[in-house]
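Every protein chain but one is kept in place in this view of the complex.
Moving on, here comes chain A:
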Amino acid sequence: MGIRFVLMVNKQGQTRLAQYYEYLTIEERRALEGEIVRKCLARNEQQCSFVEHRNYKIVYRRYASLFFLVGVDNEENELAILEFIHLLVETMDRHFGNVCELDIMFHLEKAHFMLEEMVMNGCIVETSKSNILSPIQLMEKAS
């Protein structure tokens, strides 16, 4: 089903956002997040942005101190997922303006809403920034 999870974890291994598209228990998530971040931190900038972990392929990208990690299955186009991460960050940047880790922490629900617009059932469904953001902006206006 393509995307299995989207994670944002900072350099210290603290989770900032987690969205799983398949069910894992809290313990499984905790273990998985720890292992993956350790793996990614051990890699340098020259190496591939892709890592295999258990039966996942992890595509990751680092922005300042925050890692964006997307777990996909084997059939996925890794480079496209890498760019999808960037699209997500660009979208958040457009909404928050110079998005930083703290924006995501204070507005966790909005970050989730954006992700909800972009990914459904583990598939990328929307890639137009205006389409992604308009429901969120409308909602803000209403409340």
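Rule of thumb we're sticking to: a residue touches a chain if its C-beta (ideal position, glycine included) is under 8 Å from a C-beta of that chain, and two chains touch if they have at least 3 such contacts; residues count from 1.
We adopt the following convention: contacts and distances are computed from a predicted model.
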> Any idea which of "Gamma-secretase subunit APH1-like", "AP-4 complex subunit epsilon", "Large ribosomal subunit protein uL30" or "Dynein light chain roadblock" UniProt assigns to the chain that's been left out?
Replying inline: "AP-4 complex subunit epsilon"
>> Which parts of chain A face the unshown chain closely enough to count as touching?
In response: 1, 10-15, 17-19, 23, 26-27, 29-30, 34, 37-38, 41-52, 54-55, 62-66, 73-75, 77-80, 82-84, 86-87, 89-90, 92-102, 105-106, 108-109, 112-113, 116, 120-121, 123-131, 135, 137-140, 142-143
